[in-house]
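My questions all concern the structure below.
Subset of chains shown; positions unchanged.
For reference, chains read A, B and C in written order, and residue numbers begin at 1 within each chain.
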Amino acid sequence: MTTIGVVDTTFARFDMGRAAVDEIQQNVSVRIKRITVPGVKDLPVASKKLIEEEGCDLVIALGMPGAQDQDKVCAHEASQGIIQAQLMTNTHILEVFVHEDEARDDRELMELMDKRSREHALNAIKLMFKPEQLVKEAGTGQRQGFEDVGSLRA
Amino acid sequence: MTTIGVVDTTFARFDMGRAAVDEIQQNVSVRIKRITVPGVKDLPVASKKLIEEEGCDLVIALGMPGAQDQDKVCAHEASQGIIQAQLMTNTHILEVFVHEDEARDDRELMELMDKRSREHALNAIKLMFKPEQLVKEAGTGQRQGFEDVGSLRA
Amino acid sequence: MTTIGVVDTTFARFDMGRAAVDEIQQNVSVRIKRITVPGVKDLPVASKKLIEEEGCDLVIALGMPGAQDQDKVCAHEASQGIIQAQLMTNTHILEVFVHEDEARDDRELMELMDKRSREHALNAIKLMFKPEQLVKEAGTGQRQGFEDVGSLRA
């Protein structure tokens, strides 16, 4: 049975992992393995362990980098590690980051974190079960958490 | 039979993958394997899988990074991953990125995305079938999508 | 018996390693292997050696990057290396960095270095022995060394 890993952080201010798990369960029947780590820099190895030690076929790695310069550097390092972990395992790890300064207030931030987590959960499902659907959406300006911007028009 | 992989994104606002596939098919007879992923950070592992699991001899990885600072960071991470994937497979992955702020308006952006995708498809063909042609073009100031700047003159 | 590695630096201005060791010993009974290296850029290989040559099941890597631009670059390189070491060993290495400019004076800096070292030691224990506790804390805005910021509220 297909297994999807979900890993999020205690640093984030919204339970992104729960949102992702909920969205997956509403749409497909798969085994889900969920774990939580302290911060985004712990996501790469946690994702790789989910793949290599827990048999996950795809992982969703969720985090909320803070708004300060140092937080941006941390997010960059985490992203590099997540890409590296994918290359070492030949397995997709969908990075779902919401930067704390992407929203204007707490309510907007919470909604963005919920929506982006859910929309990337749907991307995970497409990558696993409906790759041809993604080809149909090529170049259509999809955005996760915000309104899609659509294709360019001449 | 030679196989060329083509991978693009749903984030882009123009179907770059289609342009690349079309250009290849107009010029050579090869097997093409096309897939689409959500964003540029998903390109490295997708390209590596095309090489190692689908037998591609070369991959063209196309994307349109956004205009904001965070988008630039994402593009940088994707580029690093694409280079790493090449080193792990000893296989060329031609990165075809058009930054959203390279053009002044939607029409120009669309044309740039179309042209650069096609010109790199031709580069892919040269790398595969006419490497001696590339040596002839060494130091000639080739630009993909814009007019070539040519060699320096004394 | 579970072994936790602790590695810190002679560059730091507070004995972070001792704080981490003390906190671990107050809470669990494990074997601890402690070493010290000159600076943060020596932490990645030291951590990897603790895992692969000393049998550590998890490593806590502690450092105090300086306040100048060049120090920030060093910290970034060290962080990248620590993530890479984790991916090569499938083992968590908890990075505990306190930047010298995070505090307003020496006393505050010392307290921050002590507290963050101890709180990450507790995270190490949770990762090893109580992973389900971390899932309960998902999205609760935990901060190490400072007061937690808590979950977002609608």
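What we mean here is this: a residue touches a chain if its C-beta (ideal position, glycine included) is under 8 Å from a C-beta of that chain, and two chains touch if they have at least 3 such contacts.
Nothing here was measured: the structure is a model prediction, and the numbers come from that model.
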What is the total copy count for the complex if 3 chains are drawn?
5
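By definition in this document, only the chains that are shown with their structure count from here on.
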Compute the rotation angle for the C-alpha superposition of subunit A onto subunit B, expressed as a multiple of 5 degrees.
70
Centre to centre, using CA atoms, which chain is the farthest one from subunit C?
B
Centre-most chain by CA centroid is A
Roughly how far is subunit A from subunit B, centre to centre by C-alpha average, rounded to an integer in Å?
25
Counting only residues that touch at least 2 other chains, which ones in subunit B make the list?
none
If we count contacts the way the header does, which residues on subunit A are in touch with subunit C in the complex?
8-18, 34-38, 41-42, 44-46, 48-49, 52-53, 70, 73-74, 77-78, 80-81, 84-85, 88, 106-107, 109-110, 113
Touching residues (chain side subunit A, partner subunit B) in the complex
72, 76, 79-80, 82-84, 86-87, 90-95, 99, 120, 123, 127, 131, 134-135, 137-144, 149-154
